[in-house]
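For this view, one protein chain was removed and the others were kept in their places.
For reference, chains read A, B and C in written order, and residue numbers begin at 1 within each chain.
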Amino acid sequence: MSDRTTYAKQVLTSQNIELPSWAFGNSGTRFKVFAQQGVPRDPFEKISDAAQVHRHTGTAGSVALHIPWDKVEDYAALAAHAAEQGVRIGTINSNTFQDDDYMLGSVCHPDAGVRRKATDHLLECVDIMDATGSNDLKLWFADGTNYPGQDSIADRQDRLAEVLAEVYARLGDDQRLLLEYKLFEPSFYTTDVPDWGTAYAHCLKLGPKAQVVIDTGHHAPGTNIEFIVAILLREGKLGGFDFNSRFYADDDLMVGSADPFQLFRILHELVSKDVLGPESGIAYMLDQCHNIEAKIPGQIRSVMNVQEATAKALLIDREALAAAQAAGDVLAANAVLMDAYNTDVRPLLAELRVEQGLDADPMAAYAATGYGAGIIAARKDGQAAGWGA
Amino acid sequence: MSDRTTYAKQVLTSQNIELPSWAFGNSGTRFKVFAQQGVPRDPFEKISDAAQVHRHTGTAGSVALHIPWDKVEDYAALAAHAAEQGVRIGTINSNTFQDDDYMLGSVCHPDAGVRRKATDHLLECVDIMDATGSNDLKLWFADGTNYPGQDSIADRQDRLAEVLAEVYARLGDDQRLLLEYKLFEPSFYTTDVPDWGTAYAHCLKLGPKAQVVIDTGHHAPGTNIEFIVAILLREGKLGGFDFNSRFYADDDLMVGSADPFQLFRILHELVSKDVLGPESGIAYMLDQCHNIEAKIPGQIRSVMNVQEATAKALLIDREALAAAQAAGDVLAANAVLMDAYNTDVRPLLAELRVEQGLDADPMAAYAATGYGAGIIAARKDGQAAGWGA
Amino acid sequence: MSDRTTYAKQVLTSQNIELPSWAFGNSGTRFKVFAQQGVPRDPFEKISDAAQVHRHTGTAGSVALHIPWDKVEDYAALAAHAAEQGVRIGTINSNTFQDDDYMLGSVCHPDAGVRRKATDHLLECVDIMDATGSNDLKLWFADGTNYPGQDSIADRQDRLAEVLAEVYARLGDDQRLLLEYKLFEPSFYTTDVPDWGTAYAHCLKLGPKAQVVIDTGHHAPGTNIEFIVAILLREGKLGGFDFNSRFYADDDLMVGSADPFQLFRILHELVSKDVLGPESGIAYMLDQCHNIEAKIPGQIRSVMNVQEATAKALLIDREALAAAQAAGDVLAANAVLMDAYNTDVRPLLAELRVEQGLDADPMAAYAATGYGAGIIAARKDGQAAGWGA
Partner (left out) sequence: MSDRTTYAKQVLTSQNIELPSWAFGNSGTRFKVFAQQGVPRDPFEKISDAAQVHRHTGTAGSVALHIPWDKVEDYAALAAHAAEQGVRIGTINSNTFQDDDYMLGSVCHPDAGVRRKATDHLLECVDIMDATGSNDLKLWFADGTNYPGQDSIADRQDRLAEVLAEVYARLGDDQRLLLEYKLFEPSFYTTDVPDWGTAYAHCLKLGPKAQVVIDTGHHAPGTNIEFIVAILLREGKLGGFDFNSRFYADDDLMVGSADPFQLFRILHELVSKDVLGPESGIAYMLDQCHNIEAKIPGQIRSVMNVQEATAKALLIDREALAAAQAAGDVLAANAVLMDAYNTDVRPLLAELRVEQGLDADPMAAYAATGYGAGIIAARKDGQAAGWGA
């Protein structure tokens, strides 16, 4: 076994992909949410489903919660349930876009009362972090406007800054605020945090506990995402990822399904700076909508896609790459990258799984458990979880 | 009054903008539908609201229905209600995207049974056309796939062609099939009718009663829509429009609100071929979502935006334009167009309205009626209409 | 060796990728053409360079010419030179964009004299086809406008149609007219053949000898190219490809370098209809600009990229794919495709090359010949070929 393979296995073993609780609930487009069978009815069941993904991949050890979708009476009980299932509770995601008061915005709303309400929700999320032991508060704001003139772009930034400062002040020593940006949707003219630059500018002012989150589906067409990864890493402001993939807008497809080469290039930037492990503090999360495919297998497949891209990036011959780059040999440098990308890493990952006591084929192993049929039977009654839109 | 002004008024008087019944119901994004007050609870109330728009603009004399959202027991009663309100029922829009069976498509679905169901719905829509006296069946298919390999692109085209042929055969002599295309959403990898070329190819095979519909929000970034207008006019295959506007994707904002110059350029192509009047057979319809603005005023404003763009296009000095074009004088030709665009046509339109016995300012006139407050009070109870997603 | 491998090798053996003579000359952007050393000084040297690519890949047996860049006194001598080098002359590409008369267009120009000049050039290209034995005339028109109002979109279509008809009438029985479309550049408002629909509409009217060419870099962001491939195949109007790749606009990078998965999906559509061989009549050509990388190795690499994508597409388990599609199993169908894509086909191709009497590694084999150093020495004097912009 070559040194690079050994190294690759070692890093892959340390990798953690966080799953979003909401990926297990129903989701859809504005045209239709197609209900699936066996969908969880509460946060406990979502965590149980997420744990299946971890059971077969060994790399999905935490589950992100979304408040209020995952509100429970007793967070200690939820955390205990997670531990029992072999996973832990990860990032807390806030929601300031589904109350009727938020029609024209939340933290950027012209009305101070609405902003207060939104701020209180964010502070409540920090309370929940305290209760669950979560370290990260992920903030994505749907705030924006649909029509030119509807509100003042500049004033909205001032309001945003004020709320962020209040929330930041509430954070504990080991807690972070992760600010996510998005070009558009649900706002269609301006979005108040539309790009990494805006998120970065706010985080810079807030301080070291504020960092930027990259959702791979939240950019304008043609945006070079790995460039943003490199820049934020250089600035020490990369807090985490929401992984998914897209052909058009924020399609929220399975990560690696639309452009696996892009995913590889992103992982290459991360691998080349050795920030894949937990000590980097970067949260690697999935954020997807399995509108038409089965949800648990969809998550398993997504975790495998990230693993495969990671493995390929780890196999890059860094010395050869650096030498070709220094020599200005365009074709040779590109070839080093492509050699790794063109490698079939599935045998390596199968081998690693077996070494970890897992089945070599997570999809087949999951299918063999009968878990999917079980939940369809067990969850016939009650209200399936969803976005509540 | 100049000849051009006289001509402009004459054409403007003949212009009809069709309103979509669903613009008066609640709509939103996948993140949230913000309910508004006073929203219609049934198709009758939608038509009443649409009639308000016609009352103040004089140019919105027909209302498109969407089946099944606008299904009623007695279409004759609905048509009578429309007539009473001073409007008539226009295009019938089908819906093959909101039944659970349609998760993987409708007319392109791999399962013949699902295709049969979808086809039957389309045939039912023709029945409704017979009952309402509607001439146009508008077909927009959400069909497509989310993942590469999910289905065969080519096979899906074959299925589509077969269904379209069956529906086409069912049309009466004065009835048309209008096929709408859309780049993406709700499908995120392929859409089965993604562009005008695909719609055109199908309509060509179907025959003269099949034409293409352009929804101004359904294109890839950078697409020149007025070019498509010109091409379809040249081919005799332009059936109609779904007007709205967008900054990013299919934002469904008020027409003319995002890029009024584009709307003007589209109208210029139409005006230059004298196809604005009813004898052209081109259906000019709005298709918008008033997610955050008041719906009736939103429609009034939209109709006014189309009127203003039309008036500007009508003021273009065609002779001067043709002369500059023939001479290859780039700046002069562009200047002729911009002279018309930069003209403030609001006085002309105000004058025309007064001549038509309308108030010069439709927005103010509507506000003065108290209709908006009335419906808020009257429609407190019951279920507000919406997309039913 | 499995059946699929045998089949793959057989199809790969029949595959021909045509090289563009101009890829061996200097090229660049509007900002700078960086001259490379050893660049050909005339069409004979271009063909010699192209033959190197064929020598090491065995799959690049023809060379496209561009008129007037490749004008020579004696085409028979050029054809003989090609034959001597083991290749043949392929498609003839016309140029109606580099004469000062063409500032406002060529075949769509408002001035009849300019259109006559352009038409005569196209007819001359058919003469050259007769002289070289070429079957295909590839037409790409830079025609368009930069400013709204500059010219009439519709009138320009009429002029285009008239010229195309005259050229079509001049074609011999075995000759075709291939019409290429492009969204934008060098025109920045309208382009007269901007999309496949426009090219298709013209070809339909011209007749069976007119077909559409897809340049993979000529689309709006987000366009699904494999969908267009499927549609044109279904309509019998796919004439050929200009392969290259892009991140942003018409970047003309090496095919497969920006989005290898997209290239695979395109090849999948072709493979699934068995149209890779010469009997399909589809011309598979590269059209790239090696602005900063070495040109001959850049072409070798590109041919290999197409071969690899083809090999992967050939390995798709068609029966399993069809079964999963018919069953509506989204994840399984996608997985069949991805299994093939994730396979490392380089060993298969190396094996095939050895079976064909070639070196397993074309890049290394070419480097070992010393040809690159030889031409640098031999071509020191004289004027390097380029676009002549």
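One rule holds for everything that comes next: a contact is a pair of C-beta atoms (placed from the backbone, for glycine too) under 8 Å apart; a residue touches a chain by one contact, two chains touch by 3 or more.
Note that the coordinates shown come from a computational prediction; the quantities given were computed from them, not determined experimentally.
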Not-displayed chain touches, in the whole complex, chains A, B, C
Residue among B:Gly28, B:Gly149, B:Pro297 or B:Pro362 touching the omitted chain: B:Pro297
Across A:Leu123, A:Ala165, A:Ala201 or A:Ala384, the one contacting the chain not displayed is A:Ala201
Considering the entire assembly, which residues of subunit A contact the chain that has been omitted? 104, 110-111, 146-155, 157-158, 183-184, 189-191, 194-198, 200-201, 204, 219-224, 226-228, 230-231, 233-235, 261, 265, 269, 272-273, 321-322, 324-326, 328, 330-331, 333-338
In the full complex, subunit C touches the hidden chain through residues 27-35, 97-98, 100, 102-104, 142, 146-148, 183-186, 188-189, 221, 246-249, 251, 253-254, 257-258, 291-293, 387, 389
Absent chain, residues of subunit B that touch it: 221-222, 224, 247-248, 257, 259-261, 292-294, 297-298, 301, 308, 330-331, 334-335, 341-344, 346, 363
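Here is the rule we use: only the chains that are shown with their structure count from here on.
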Between subunit B and subunit C, what is the gap in Å from one C-alpha centre to the other? 39
For subunit C, jot down the residues that touch at least 2 other chains. 221-222, 224, 261, 330-331, 334-335
